[in-house]
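A single structure is presented below for examination.
Shown here: the complex without one of its protein chains, the others still in place.
Letters are used for the chains, namely A and B, taken in the order the chains are written, and counting of residues starts over at 1 for each.
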Amino acid sequence: MSTVSESKALHALHRSHEAPISLWRDAGRRFRRHRLAMVGVAILGVMVVAVLAGPFFYRVPINEIDFKDKLKGPSRAHPLGTDDLGQDLLARMLYGGRISMAVGVTSMLIAISIGTLIGATAGYVGGPTDHTLMRVTDLFLSLPGLPLLLLIVYLFRDSLKTWVGPEMGVFLLVVAVIGGLRWMPVARLVRAQFLSLREKEFVEAARGLGAPPLRQVVRHILPNAMGPVLVAGTIDVAAAIIAESSLSFLGLGFPPDIPTWGRILFDAKDNLDFAPHWALFPGAAIFLTVLSINYIGDGLRDALDPRKVLQK
Amino acid sequence: MDERDIRGLLNDVTSGRLSRRAFVQTMVAVGLTAPMAAQMLASAGVAHAQPKAPAFTPTRRGGGGPLRVLWWQAPTLLNPHFATGTKDQDGSRIFYEPLAAFDPDGNVIPILAERTPSLENGDLARDGLSVTWRLKKGVTWHDGKPFTADDVVFNWEYAADPATATVSVGSYRDLDRVEKVDSHTVKVVFKKPTPFWYDAFCGNRGQLIPKHVFEPYKGAKSREAPANVKPVGTGGYRFVDFKPGDTLRAEINPNYHVPNRPFFDAVEMKGGGDAASAARAVLQTGEYDYAWNMQVEDEILRRLEQAGKGRVEIWSTGACEHIQVNFTDPWKEVDGERSSAKTTHPTLSDPAVRQALNLLVDRASVQEQIYGRQGQTTANYLNAPSRFRSPNTKWEFNVDKANQTLDQAGWKRGADGIRAKDGKRLKFVYQTSINAPRQKTQAIVKQACAKAGIDIEIKSVVASVYFSSDPANPDTYSHFYTDLQMYTNGPGAPDAQLYMEQFTTWQVASKDNKWASRNITRYRNEECDRLWKSATTEMDPVKRAAMFIRINDILIQNVVVIPVLWRSGVGAATAKLRGMDLTGWDSTLWHLPYWHKA
Partner (left out) sequence: MYRYFIRRILIAIPVIFGISIVLFTILALAPGDPFEELATNPNVPPEVRANLRAQFGLDDPLPVRYVQWLASMIRGNWGFSFVSRVDVDTLILQRLPTTIIVLGAALLLGVAVALPIGTLSALRPYSIFDQIATTFAFIGFSLPTFFTGLVFILLFSIYLDWLPFIYRADIDATGWRWWWEHLRQSIMPVAVLGLFQGATLTRFVRSAVLDVARLDFVNTARAKGLSEWITVVKHVIRNALIPVVTLLALQVPTIFGGAIITEQIFRVPGIGSLLISSILANDTPVIMAITFVFSCLVVLSNLIADLLYGWLDPRISYR
């Protein structure tokens, strides 16, 4: 194998040993220099502030029914227009956005944490552990979604409601269900990366130098395996926001009168040719959330890439 | 107008002093309207009106090209005795026919029968204990075998056999016997006087299957019959191909028993998808000729109609969307069940609370904004056939009056605006199935209740769970483990007897009967029980109608149910399609051989 890469790897190893704090500081600086990542932070920040603080400033009620004003496009009274019951879309988007964004991000974090943990363990340890974990993954992949969800509603809804209260109970249930059923692709992807990376020169080098397994994984393999995880993460945010809306059709999600973005999008679909604004805004909100999270992810990866240090 | 007045008018008609038409018009005027007035006339000895002559009389069979129809829930099997829903009944109806069908006014129209039994032609016994059916001669099954009285008798044996486990068993098991009089005459004998004699062999559950094909598969072997998905009937179209849940294809029957019918050369029934896109395929692109059950908001249908390619068809049915009030306590468990008949509801048992709720349902908004042409506001639970519709009830939406009612009854608003009395708060869980118009109705009711200091928690259950018969699931409509719930039901046949049995004491749903009995509100009233029992054997249609009307009035006065909407049937048809004669009492396709394009 090439001596160049070994020496690079050694160098990197060496460096990280001696200056872990400056590594993080470096990463922070590189992240701030990443233009798109900063754009992502800005967009996401504005949206988070909007859904958190918005309802305190924009005090139009979300469920005020006014049939005279139904299906109206954006106007001064209703900046984003109204739906078919004449309810104000901006108020609904702000209120529902809180839930949609929280569900999207939390479920994504659950999915990629479980997925990465299982995939990394299986890929690094190998042998019977790998077999067992991957067969569990197969099992989860083959579960039929809809009947399983109905079963979960049936078994847990009422007990969770009494245990942590209706709002929080539903939230926990929703993120657990979405996250718990979406980690398998991440696990398979991470494992595949690990199988390949495990045998690469720079890991062998680290192993040869006596780095303990956990360190090998966290410092050397994982950063190089993060690519698919970040992609899966951004896709999962979108998928979770949409999946939440389909859950409420099973009686599992939030009650139907809570206007999450996916829900508004679904309600709007049959009126698409008559009232396009109704679908446009929630669609755009999901798109912007996912896009900004993706740019932040890209920025993080570039900032944390250990080899970038050498190339600069 | 009471029973005596109606009787007087009937006498006038029989004696010729009043025309048939004027009688019907008088009934319309008093709100006890038209269609089934025909039934009253019939039993008073006045002949049935001839069904109106079709405007189009073809001179030859066929030549109409293919008819393409969309059933967004596709048929899954084609044996009418096993039809689990209208989709299967409709799919079967392309091939099978009953002795008689029900037209839009609920009249009994002979199909495979020569004529409609009546008192004056002597086919209907005066004591109500038997009815004689004379079968049309020269009818053949699609495989060429003749249709005879044996087939009719066989259908009774087949459907009534518990081992066959047919869905139509309810219409056949209580018949004393079905006798073959000669090759084309059968006599149906009842165990007791039966005013509702037009049940067996009529309408959807009366579709007749051939004896020579199904005989080997009677009883427990019924499932194995190949003809369950390859029908051999007498209808205007015969079987070509069937993919359950997707496509059903049929071709013209060259030997159909009505001359010069049918018009179309083939029928293709396509399934799947959703109602909104089915409406688009008929109204906007014209890819299909007819789409079934347009559960789409009227607003959207109106906009789609503007394309000019088709029109929305609306017809009257008996279905009533209504809110049920729980008379038992759904939050207390007694002997392993909630909503036990041993309890009473802590707050809804107060008539004032129920009256207030009745005032808080804004039926006009629900009708105008959600259902549009697809329903009418109503104060009655029993709306049709119209001879059973009560003229004594009315409804109003009045938040102030609801507030007054509650104030007077001592329900005081708390700090959070919710009313309470003796520590019991007016907080109700209101459940229904997941279906967009229902969730909107819930939102409208919730908003009005909030203004009156009643807190409503909305709950929605996926339809396949809500309407299931699983005794272990607490979310079904029959468990009714909430304070209020909403769904639609109606008398499927042009008679109210089975429909009104839902409020009798012996039908109270409970753990003991696995929640299979049909009194869901658990409301008990001796007068209802007594009225219903007498109605089952009362042969005088006027007295009988008065009994059902009285039960309805008791339900409304006591706010056992809050009717929201009297729903109509809705379909979409291409602009040129004619002759459907859509009815609320029978299959959409009951008149299929007469469908044509102008």
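Here is the rule we go by: contacts are C-beta pairs under 8 Å (C-beta built on N, C-alpha and C of every residue); 3 or more make two chains touch, one makes a residue touch a chain.
On a predicted model such as this, the values are computed, not experimentally measured, just so you know.
Asks: So which of B:130, B:358, B:517 or B:588 would be touching the chain we can't see?
Replies: Here the residue in touch with the unshown chain is B:517.
Asks: From the listed residues B:102, B:133, B:371 or B:477, report the one that touches the chain absent from this view.
Replies: Going through B:102, B:133, B:371 or B:477 one by one, B:477 is the residue touching the chain not shown.
Asks: Based on the whole complex, identify which of A:42, A:77 or A:151 touches the chain you can't see.
Replies: A:151
Asks: Take the complete complex as the reference. Which residues in chain A touch the chain that isn't displayed?
Replies: 2, 4-5, 8-9, 36, 126-127, 130-131, 134-135, 137-139, 141-144, 146-148, 150-151, 153-155, 184-185, 188-189, 192-193, 195-196, 199-202, 224, 227-228, 230-232, 234-235, 238-239, 242, 262, 265-266, 269, 272-273, 279, 283, 286-287, 290-291, 294, 305, 307
Asks: What residues on chain B make contact with the chain left out of this view?
Replies: Interface with the chain not displayed, on the chain B side: 70, 73-74, 76-77, 79, 82, 84-86, 162, 165-167, 169-171, 199, 205, 223, 228-229, 241, 243-247, 249, 268, 270-274, 277, 280-281, 284-285, 287-288, 462-465, 467-470, 472-473, 475, 477-478, 487-489, 491-493, 498-499, 501-502, 513-514, 516-518.
Going forward, only the chains that are shown with their structure count from here on.
Asks: Please report how many Å separate the Cα centroid of chain A from that of chain B, as a whole number.
Replies: For chain A versus chain B, the centre distance works out to 48 Å.
Asks: Which of the residues in chain A come into contact with chain B in the complex?
Replies: Answer in residue numbers: 63, 65, 67, 70-71, 84-85, 150, 154, 249-251, 255-257, 267, 270-271, 273-274.
Asks: What part of chain B is in contact with chain A in the complex they form?
Replies: My answer: residues 276, 296-297, 299-300, 303, 365, 368-369, 434, 436, 439-440, 442-444, 446-447, 457-462, 465, 473, 475.
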